[in-house]
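What you see is the complex with one protein chain gone and the rest in place.
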Amino acid sequence: MARFLVSRLAQSLLLLVLVSVIGFGVLHLAPGGPMAQFALVPGMSQAQLAEIAHAMGLDQPLPLQYWQWFSRLLVGDWGHSYRDAQPVLAVIAARLPATLELMGAAIALAVLTGVTVGVLGAVRRDSAFDVLSTAGAMVALSIPTFWFGLVTIYVFSVKLGWLPAGSRATVGDASLWGYVHHLIAPACVLALVEVAVWSRYMRSAMLDVIDQDFVRTARAKGLPERRVVLHHVLRNAWLPMITLAGLELPTLLGGALVTETVFTWPGMGRLFLDSLGYRDYPVVMGILMVSALLVLIGSLMADLVGAVVDPRVRLD
Amino acid sequence: MTDAPLAPPRRLAALLSRRPAAGRARSGALHRFLRHRLAVAGLAAIALMLLACWLGPLLIPYDQLFIDIRHRFAGPFAGPHVFGTDQLGRDLLVRLLMAGRISLTIGFAAMALSTAVGTAIGLVAGYRGGLVGAALMRCVDAVLCFPSVFLLLALAAFIRPNVVTITLIIAATGWMEVARVVQGQIRTLKARDFTLAAELMGASGFYVMTNELLRNAVGPIIVAATLTVARAILAEAYVSFLGYGIQAPVASWGNMLNNAQQYLGSAPWLAIFPGLMITVAVASFNFVGDGLRDALDARVEL
Amino acid sequence: MAGPVLEVRGLSVGFADGRRTVPAVHEVAFTLHPGETLALVGESGSGKSVTSLALMRLLPPAPRTRVTGAALLRGRDGTVHDLLALPDAAVRALRGDRIAMIFQEPMTSLNPVHRIGDQIAESVRFHRGLDRHAALKRAEGLIERVGIPDAARRLRAYPHELSGGMRQRVMIAMALACDPAVLIADEPTTALDVTVQSQILALLKGLQRETGMGLVFITHNLGVVAEIADRVMVMYAGRIVESGGVVPVMTAPRMPYTAGLIASVPRLDLKGGEMVSIPGTVPDPRAPPPGCAFAPRCPHRRPTPCDEAVPPLEAAGAGHDVRCRRWAEIAAAAAPRPALEARA
């Protein structure tokens, strides 16, 4: 176990370094830059601009810039936002909870719905429900999330007026319902693709298990079908789902970005887009690192949890 | 040993299993694909879409770029413009079809590119193994660590958008899965005897890679490629929707949505038609990919 | 004895295949008395497992399979239930309680994610309404009873921590949890090492003596039959082709197929002896031969009468039935050890 953890952590760190190199390269090699915002200041001369660029270290060779950024990162200094001069970690930390809330709600919704649909589909294989839910999942995977979000806003906020159009809460309304009310539409939109993924995986995992001998054994014991499905089939079928949860994290995070854009959700994805617009490199890099970190932690957690709940797996 | 003369009841298992009988495998991948009704429908839809996008505009008496500002926002299914007109009075149908050309072209081109790159990297990583393989696969992992949308936007924010650059950045964020699939496939294939046989017969590494391994990994690659087209179309739509993609006046399904967003209330068809086209196109490719997966018996999940 | 504990009448099973129904079992009938062991013998595809699953009502439900006939099980209170006619819930109440089953593959028949104690206790909890603690206590007793040492600790083990033989013992413990009147053992030893096989057989015999349950023992291995069975029923292509007491059937098989099976038993006394097997394979149930299903593989086949119609089951002695038109001819012509041996 300890050896597994150490080697996994080492691998993850290596990955993080690679991630940072790729991210840094992509950002800094591209045209445009943070100087655009300074250039528009009245009375700013080219000489002053050069001074600012120098002060920000932007005039140094790229590898050196990377090294300076990275060595500071190692001692926990993620830098300051070019835009509002706040520490990058504080800027991200202020936005992360909103994203996690959205992702959490969506994943809860997706797992609940997806697992139910997948289980029912597998249990009633080839029934009308199964065929429809399988085709439906495929279509759900194909709908552009942003478009679905727009249509949702149009129908439920503009036309019907049932749900608020974006934002995380109405200012001044701190009630739980206020938050939930705002969360419904974006969480559903973000969950749509995940429901499809989860129901497809769940169904096929169930089918992998449902024909196995031990299920017949359980039936032979005279257990009610419900218990056979839930206690015996599902308990085995959801083990690979834990790994899936880890693997789905990047997709979910990406989906959260899209959803946040459409629903003006004050999360990390929105911050990412805004910061890209300003070429706020430290913040953009910070978000890339945080999301990579989340992804790595997610997959590590998935492995660990998988090992804990599956008696057959030993980590060493 | 006791089983030697009389094998245990495998056929019972086959009968009890409600899956399509394995015995029918011999009737071929094509047969299995055709049994997949949704996949066939998807294929038909793709064929229809290609036909419509490339031939349709020739039959419609409107130019996709001709602005007729006095007839903007004409509703669909009434008057000479079948699908209505857009915010500049251009015929929406012909724009949808021309946009289809762009979106599908990007989809296919990005697929070809990312499949080629992914296959090459997967091949080398899987065949060479060792340090090179590990290094390549760690790079794949690292790129996979970014939610692909983040990477896509980071790249899109910097390029001068046109069909070629958009294709390039979509391919740049879509080759990793193919690489993984190919690498995994190659590793299992490599463990099999025929690779060894080929090597013993003095075949070069390149020959083994291309002629033996690649040929045998072609099923999963095809499936992955099909699903990549679907992803590429979605990616193009999103980038263009945010305004970083295909630029006006050229239409793509994504940038048609970009312009339509604010007219959802007053001219909803401007957003609905392109959105439906994207959904239908992507779903078709997904269905075909799903059918191919079954037909080629390739377990690929993208 | 107070009459049979299980009586099967005219059991037929068909599987839906597209629009057709493929017959898998025809008109199987037998009775089982308490304490009696009935061996159901046949090659793969002969229908013996389907028969047992049909009795347990473990086959897929109606549109996929068609089951007709009756299977009368005597309940704890003496009332008789037709397993094939009861509603699902009522069958579930009997299954695992009055009639239990163990399967061929101990490696895969146990749920890998549950502790074996819980898996054994589960049945008791459901049928007897015991709480978890009491059920586990009983499971511990059962584990001891099936000869697993260190029962208290094993209770907490997962299946993958046990050997194949141990797992089969666990399966047996699980089946015996509610003291069933009938135990169906579907090839319980096939997947095990020979030494383990005989241990399991001995265990089953011992337990049967203790509990007086009726045992339906399904196997394709006649060597095992001789060790355990009171009566034998041989199946081929879904039909009973020979049945009777173990001694007459094993020593004087009347059906050439039975004779072939006996000949194919590897014999320890014949050192380096050649393995004997029946040529050919079981017919495709979708396209059965017109007459005797065994005719295509039978050394004694004559187009007439063998290929004319499916032969009826005829009495060949007291309680000894056989499904062969020519059994009398063959028996008269042949030596005690049938001619098949020569064909090796």
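The first chain written gets the first letter, and so on, giving A, B and C; residue counts start at 1 in each chain.
Basically, a contact is a pair of C-beta atoms (placed from the backbone, for glycine too) under 8 Å apart; a residue touches a chain by one contact, two chains touch by 3 or more.
The rule we apply is simple: contacts and distances are computed from a predicted model.
A.B. asks: Determine which name in "Na+/H+ antiporter subunit C", "Peptide ABC transporter substrate-binding protein", "Molybdopterin oxidoreductase" or "Hydrogenase-4 component F" the UniProt entry assigns to the undisplayed chain of the complex.
C.D. replies: Hidden chain, UniProt protein name: "Peptide ABC transporter substrate-binding protein".
A.B. asks: Please identify which of the visible chains the hidden chain touches across the whole complex.
C.D. replies: A, B
A.B. asks: List every residue of chain B that touches the chain not included in the displayed model.
C.D. replies: The missing chain touches chain B at positions 65-67, 69-70, 72, 87-88, 157-158, 160-161, 242-244, 247-249, 258-259, 261-266.
A.B. asks: Which parts of chain A are in contact with the chain that was left out?
C.D. replies: For chain A, the residues touching the absent chain are 31-48, 51-52, 80-81, 83-86, 91, 94-95, 98, 153, 157-158, 161, 164-172, 261-264, 266-267, 270-271, 273-274, 276-279.
In this section, only the chains that are shown with their structure count from here on.
A.B. asks: A-C versus A-B: which has more C-beta pairs touching?
C.D. replies: A-B
A.B. asks: How many angstrom lie between the centres of chain A and chain C, each centre taken as the mean Cα position?
C.D. replies: That gives a centre separation of 54 Å.
A.B. asks: I'd like the Å distance between the centres of chain A and chain B, where a centre is the mean of that chain's Cα atoms.
C.D. replies: 22
A.B. asks: Indicate the residues of chain B shared as contacts by at least two other chains.
C.D. replies: 16, 18
A.B. asks: Of all residues in chain C, which touch chain A in the complex?
C.D. replies: Touch residues, chain C against chain A: 56, 58, 88-89, 91-97, 100-101, 103, 105, 108-114, 122-123, 126-127, 158, 160, 171, 174-175, 177.
A.B. asks: What part of chain A is in contact with chain B in the complex they form?
C.D. replies: Those residues of chain A that touch chain B are 14-15, 18-19, 22-23, 26-27, 30-32, 125-126, 135, 138-139, 141-147, 150-151, 153-154, 158, 201, 211, 250-251, 253-255, 257-258, 261, 272-273, 276-277, 284, 287-288, 291-292, 295-296.
A.B. asks: Name, in rising order, each residue of chain B that touches chain A in their complex.
C.D. replies: 16-18, 38, 138-139, 141-151, 153-155, 157-159, 230, 234, 237-238, 241-242, 257, 261, 264-265, 268, 271-272, 275, 278-280, 282-283, 286-287, 290, 301
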